[in-house]
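The complex appears here without one of its protein chains, the remainder shown in place.
The chains carry the letters A and B, assigned in the order they are written, with residues numbered from 1 in each.
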Amino acid sequence: MKICVLVKEVPDAAVEKRMDESSKRLDRSGEKNLNPFDTHAIEAAMQIREGGAVDVEEIVAVTMGPESAVRALHKAVSLGADRSVHLTDDALAGSDVVATGYALAQVLKSENPDLVLLGQQSDDGECYTIGAVVADHLQMPSLTQVIKIDVNEGSLRCERQAEYGYDTVDVQLPAVISVGDAINEPRYPSLKAIMGAKKKPLDTKAAGDVEIDTSKVGQDGSKTAVLAINPPPEKAGGEIIEDEDTDETVEKIVAWLDERKLLA
Amino acid sequence: MSGILTYALHYEGEFNKNSLGAVSEAAKLASELGQEAHAVVVGDDVTEELAAKLGNYGASKVYYASAPVGIAQPVVDVMAKLIQDHGYSYALFGGGLLGFEIGAGLAARLGGGVTMEVTAVKVQDGKLVAERPILQDSAIVDVDYAGEPGVIIGRLNAFEIAESGGSAEVEKVDVELSEFSTRATVVQRGEQRGADVNIEDADLLVGGGRGLGKAEGFKLAEDLADALGGAVAATRAVVDAGWYPYAAQIGQTGKTVAPKLYLAVGISGAIQHKVGMQNSENIVAINKDPNAPIFEFSDLGVVGDLNKIVPKLTEAIKAKKGS
Partner (left out) sequence: MSIAPIEYPPPVNSSEEFVSPPVDPEDERIEVGVAIVGGGPAGLACAIRLMQLLEDEPQLAESLGEVPVALIEKGKTPGSHLLSGGIMRPTAFQRLFPDMDESEWPTFGPVEKERVYLMAGKNRAIPLPTPPPFRNHGNHVVSVAQLGRFLSGKAEEAGVYVLPESAGYKLLVEDGKVRGVRTGDKGRGRDGEELSNFEPGSDVIAKATVLAEGTQGHLTGAAIRYFDLSKGGDPPQWELGVKEVWEVPKPLDRVVHTMGWPLRPSAKYREFGGSFIYPMGEDKVSIGFVVGLDYRDATFSCHDVLQELKTSKLVQGILEGGKRVGWGAKTIPSGGYWAMPDRLWAPGLCIAGDGASMVNVPQLKGIHYAMHAGMFAAEAIFEGLKKDSTDDLSSYEDKVRSSEIETDMYRSRNMRQPFNKGFFVGGLIANFMEASGGRFPGGHWKTHDDAGVDVFIGKRNKKYPKPDGKLTFDKLSSVFASGNATRDDAPNHIRIQKNVPLGLATMWENMCPAQVYAVPDEVKDRIAQNGGVDETELVDLQITPSNCVQCGAITAKGGRLTPPEGGDGPNYQQT
């Protein structure tokens, strides 16, 4: 089996995230790190390999991003990926989620994986859906919010966490699976692995190398555009009750809860 | 191209309330645009009667199709066909997992744009503009669409349900599903695991903090949670002190929750805790310190002695629910 793991470089959690007023895009000039959810995806790939139910020949980390994104690939490799692919091209800058998904799908087509794993969400885009976009382009079944994967030859049994409960779903390979952070506890890379990461093969590809139609990507190729950035609505100050007569206070609380249908 | 097509999710014969909200919202927006609002229901158990119910929420026409339920890609096939055949400008979804998956797949299929976690939609120059929060709710962006269709996926509870008293024309459609849409099959749907397995699943949470005084103080929180039918969460301070297990910890390095109700008892509201529960729909706080930071972001704040208030509150809630 060949597994491709999609990873992304995102601003570090310690950096105050802000939008660039002029370009209406995220200001990415600060410190960056591998998207935390992607570490769960790599770990899931490693656990499939180490589980022994199926022979995993290769785990390939794939990313789309500017030059600095190689650091995310080094981190992915130190966590266990065998090699990595870096899709980078000026034409891709400013792509929205659909354009990004299309571009990534093109790279994945050239790799022809049996399984595509990725983190459920990224700290910056907060779209939660790139897996579905990639899957549609690859014409593969897709599941998101997956918190358990069991592998049999040719198919997966997955558990996913929906707002109404847990589903168990069988998926035939090849497939695209987006994992939630509850799926596993990512390992720490060993010092040897960190030091060896830079020596693992890293292929750099431009849009033309994987047949990306540039009219479908980038700021101009994206079908959504940010018109304005506004501060969040002022949260109306909450009501405050000073407890003097506790019975009365409790009555007020119960009434408040009931009004909002929280005592159903 | 014109009109809005809304997806309505159903489960065990009932429509999901986020879907009803979306149908209502579509009706409202379509009327402003002077266009039609239609809906679509997909499943292996859909009847005309079920589909017709959406007329009451503003849809003037409802399509339904037979396909495996609980999987997104068959719905993408159905909606893609409907949009291509009938030329809808927008597709609308209420919050929830399937809405995300279907909406995104649909945008990919038809080469459209998609915005998710939308909290409001407005009409501007004869087109729809979606508002969505970004960067952990620290800003809101207005997003518009180039080309069609535009896909709008709402945040949970973003759209209000409105009954119109109207009725809908119902039409069954047959759609040939893509080969890959049937390669995922649901073995079991909607298993309930109980919030004690995972507090992130709880709709109602009682959070306990240092104000409880000692480990035994958590009994107050547990009784209150039982009365409400919810679960108990804890702050880092009390977990550090060994009063409650780490699995219940909410915060920057614990779990993040967004239940319908977060009732904080004896919690000061330090930012490390706040970031783990600030998106709760309703936040009630009981604390004896009037300057506790939690009162700055609670919806209802009660300044008083939790040892006096909580037991009485527990009894009052039991009484209210018993009746």
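By definition in this document, a residue touches a chain if its C-beta (ideal position, glycine included) is under 8 Å from a C-beta of that chain, and two chains touch if they have at least 3 such contacts.
Just so it is clear, the structure is predicted and the values come from calculations on it, not from any experiment.
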Sole residue of A:Ala93, A:Ile194 or A:Val226 that reaches the chain not shown, by the stated touch rule: A:Ile194
Residue of B:Ser2, B:Ser164, B:Thr185 or B:Gln252 in touch with the missing chain, whole complex considered: B:Gln252
Contacting the left-out chain in the complete assembly, out of A:Asp20, A:Glu57, A:Asp90 or A:Glu185: A:Glu185
Residues from subunit B at the interface with the omitted partner, ascending: 210, 213, 236-237, 239-241, 246, 249, 251-254, 270-272, 291, 293
Those residues of subunit A which, in the complete complex, touch the missing chain: 12-16, 30-31, 33, 185-192, 194-195
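Just so it is clear, only the chains that are shown with their structure count from here on.
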Centre-of-Cα separation between subunit B and subunit A, whole angstrom: 20
Residues of subunit B defined as touching subunit A within the complex: 11, 16, 70-73, 76, 95-98, 100-105, 107-109, 111-117, 129, 133-147, 150, 153, 156, 178-181, 183-193, 198, 200-201, 204, 228, 260-261, 282-284, 290, 295, 297-305, 308-309, 312-313, 316-317, 320-321
For the subunit A and subunit B complex, residues of the former touching the latter: 17-19, 24, 26, 96-98, 101-102, 124, 126-130, 132-137, 139-145, 157, 160-172, 175, 182, 216, 222-233, 235, 238-243, 246-247, 249-251, 253-254, 256-258, 260, 262-263
